[in-house]
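A single protein chain has been omitted; all remaining protein chains appear in their positions.
A and B are the chain letters, set down in written order, and residue numbers restart from 1 in every chain.
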Amino acid sequence: MIQVKGLHKSFGKHKVLRGIDLQVAKGEVIVVIGPSGSGKTTFLRCLNFLEQADEGEISIANTCINCRHVTQKEILQIRRSTAMVFQLYNLFQNKTALENVIEGLVVARKVPHAEAAATGRRILDKVGMTEKYDAYPSQLSGGQQQRVGIARAIAVNPEVILFDEPTSALDPEWVGEVLGVMKQVARGGLTMIVATHEISFARDIADRVIFIDGGVIVEQGTPEEVLSHPQEERTKQFLKRILPAADYAI
Amino acid sequence: MSNIFSLELFIDSFPILLSRIHITLFIVIVALLLGLVLGTCVAVVRLYRVPVLTQMAIVYVSFIRGIPILVLLFIIYIGLPLLVGTIGLNINRWDTLFFVMIAYVVNTAAFLSEILRSAVAGVEKGQTEAAYSVGLTRWQAFYRIVAPQATKIAIPALGNTVVSLLKDTSLAYTLGVIDIIGVINAISSNTHRSLEAYTAAAFIFFGLSAVMEKGFRWVELRLGVKNTTQGSAQKKLAAVGR
Partner (left out) sequence: MGFQFDLGFLVYELGIGIRYVPVVFLLSVVPLIIGLLLGTGIAVVRLLSLHPFDKILAMLVIFLRGVPLVLQLTILYLTFSLGFDSLAKALGLAATAKDIPYTFVAIVGLSVNATVYLSEVMRTSLQSVGVGQYEAAYSVGLTTGQTLRRIVLPQALPMAVPLVGSQFISLIKGSAIASLISVVEVINATVYEANGNYKFLEAYVAAGIIYWVLCMGVERLVAWLEARVGIYSRGGVA
């Protein structure tokens, strides 16, 4: 139910996306891997219009949008059916954890406050932040902040959650717990597109792995196919660089 | 419209006003230099908590920063001769410029002392500790490590103070100084029309402050001062400088 056709994006003279085509089914977990500068972050940000693609079509649920001629109303529509988890968490500094989670519900979707708060608490419990409803981001650790970020994304009940390198900025001790929460979310049946370097996560949870390099999808398939038996040369080169030798040999 | 504003008079005002620019600049430069000296002394007194002098310094800074320049100008102009008269000196005949200068020095020193104090306090304590641990004396640590860093922190606020000082000198005419604004009284009693001259003066002051701001920005760039994002030291400084 997500369809992307012919996505192109340049920043000035630098062409970052050179034609991305993708189809995502409901409940699928897609993991996007690729070197820095390959365009995976830009791709994600084009999906919720934090960047506007130069060319291409994006359809999410029933809304089909032409990136070149998109209206402000359509952008808002797309943003109300997607959610994003950021590398730097980007929690609202002036709001508590609970307020962060329900902001999208109360303000953007006009959900009554009591109902939103109940939903918010329920989701914060699910990500293990029960004690911290009223804590401000400055009082939370990195891992805790990211968990709130994930809760905030889940709360708005989106068609798809976009994860932009969610664990790259975390201290190693917190990476595990955040990945754990993400696995929970995946098992819960939510559609996810995750850009990450965590290959083991891809292996455990992804339905499909996509390798992007130089602005195009080089290869895609099941984790088994792409990670253990890559077909393309570029994929093999990339994996050799980031996987310890033992893993790759399997 | 030429009843209210005559473009010709406006343009003609410039040469006359510019001929007095040296007075304005003189006040600014002298007040800045002497104010820096006095301000440093006051800052040092407060940083080292010298007994008695510190309390006096606190009152001095608080009072001067809390009164309008206009009031200060007149207090110095009327009060200084009276004060000095008690030791037998008669300075009533001294040039008004002298009194004006004293007033601006006293004013600038008060603001500068706060900026310097905050800047020194803004240098991390760890720097001084590291300096001692490699064997530097108190003076060396201050002179070689703390002062340079404090200067970098202080420069933006210092720049603001100088531009404010420039604009404050616009009140010197109330004591009779014939500077850029003071000379307008002379012109307008001739033509009875001063609006054009005042507008010309506005442009001149804008030009002067633009030049000064550019100058300070150049200094900031050369010293590598980060002006855009404000750290907590900068934030306090911004509140302190006027």
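Brief remarks follow.
Quick note on the criterion: contacts are C-beta pairs under 8 Å (C-beta built on N, C-alpha and C of every residue); 3 or more make two chains touch, one makes a residue touch a chain.
From a predicted model like this one, the values you see are computed outputs, not experimental measurements.
The hidden chain makes contact, of the residues A:T42, A:T82 or A:T235, with A:T82.
Of the options A:R109, A:R187 or A:H229, the residue whose C-beta touches the omitted chain is A:R109. For the chain missing from the display, the contacting residue among A:L91, A:V175 or A:L190 is A:L91, taking the whole complex into account.
Per the touch definition above, the residue from B:L7, B:L33, B:V50 or B:I75 contacting the chain not shown is B:I75. The omitted chain makes contact with subunit B at the following residues, 3-4, 62-63, 65-72, 74-75, 78-79, 82-83, 85-86, 163, 167-168, 170-171, 174, 181, 194-195, 198-199, 201-202, 205-210, 213, 228-230, 235-236, 238-240, 242. Residues of subunit A in touch with the missing chain: 48-50, 76, 79-80, 82-84, 86, 88-95, 103-104, 107-109, 136-139, 142, 145, 152-153, 156, 169.
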